[in-house]
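Submitted below is the structure of interest, expressed as structure tokens.
All protein chains but one are shown at their positions in the complex.
This part shows chain A:
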Amino acid sequence: MPDTHALVSDFLNKLKKRKIEGSKAAAKLTAELLRTVISQQRLPNTNQAAALIHAIKAIGEQLTAANPVELAVGNIVRRVLHIIREEDLSLTTASIGGLNLQALSDDEDNVDRDDQPVLSAAAVAAAARSTLRPPALQTLIEDVSHSAAIHHSSSSAGDSEEKTKSTDKNSRSRKLKHNVIETVNELIEDIATCHESIAEQAVEHIHHNEVILTLGSSGTVIEFLCAAKEKKRSFRVFVAEGAPRYQGHTLAKELVARGLQTTVITDSAVFAMISRVNMVIVGAHAVMANGGVIAPVGLNMVALAAQRHAVPFVVLAGIHKLCPLYPHNPEVLLNELKSPSELLDFGEFSDCMDFGTGTGSPLLQVVNPAFDYVPPKLVSLFITDTGGHNPSYMYRLIADYYSANDLVLQQRPTS
């Protein structure tokens, strides 16, 4: 216990100090931390799931409070809570009515992965809730998208393994914890491979001799573009440098290293260049439930330019970036103001900040927001690791991955 405590506080500290860069890293670390917490959590004999949910919620609250801007952390906490609920449900179902099912699975160890959960899920859905069971939808999606071959096989292997184990143990002791950890492992695996599963869809979207525009830098975008390049597509990339952090420069270097035709432009030249562009492909910080995007600053401008010239605006987002919240107040709640030193050199401007002269109030203010909000109507397509989606479809995906009970992690609602 003290061990997990130390781990949690360490992670909290890192979040607070803004030491974790990027939502993918944050998501991965959160999932790993929660896995450790779950495995070390002592559970009472009765109502294990509730105890586990309570413990995770308590930690989740702290984590989201430590860096409210990093939405991926909250997303993962909610995912894990959802996993616990689901596993609990399937276990209870199995123990209540699933004797015949159990016999079936006992007989045949290598049950078809898809069938069994669907069966049990259907039973549960009928019995317990009216909401659709996620595994069913997930299979649906996976069928629709022609992608995720590796992901599919790997997860299915894990799943079937887990299922056999779970059914084995079900019959003896209800090892909720074990199941949850297995599923969290899958989640971690998903996060780790999200780039690849998104990149696999690249060939479908990028065609020969096209011009792609992107802004700033995103790991997902690099992978996506390179995947298309590897498939012998020849195309040109315009990179808007992405002031004030100029990550576009690093992206350009990376792309050139991989042999892509690259053009670097300033952010302000986006509108001038957009008429030559066939498609805008960008990364995101978070995707909200309404299909709006929290993205690096400057992207709203790009999206507007794209809309003006009817250029498709495609957002790449790993599934951990899917946030079940609505952006009611994006400027205040979901943005972060960074240091002005990214814009100005302090030394050059220090005489403008001499408060001894004049009225004593600062005349110079530098605002350096990290994110933009791109409304859903400007987004043409989301590409997640489960395939391409329309912005209006996001709420469905979210209902799939999160349970409504977990949307509010805080005990007291945020103002």
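We take it that contacts are C-beta pairs under 8 Å (C-beta built on N, C-alpha and C of every residue); 3 or more make two chains touch, one makes a residue touch a chain; residues count from 1.
Convention: contacts and distances are computed from a predicted model.
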| item | value |
| --- | --- |
| Protein name (UniProt record) of the chain left out of view, among "Translation initiation factor eIF2B subunit epsilon", "Vacuolar protein-sorting-associated protein 25", "FERRY endosomal RAB5 effector complex subunit 3" or "NEDD8-activating enzyme E1 regulatory subunit" | "Translation initiation factor eIF2B subunit epsilon" |
| Among A:Y326, A:F346 or A:Y393, the residue in touch with the chain that has been omitted | A:F346 |
| Footprint left on chain A by the chain that the document does not show | 6, 9-10, 13, 16-19, 65, 331-332, 337-342, 345-348, 350-351, 353-362, 365-366, 368, 415 |
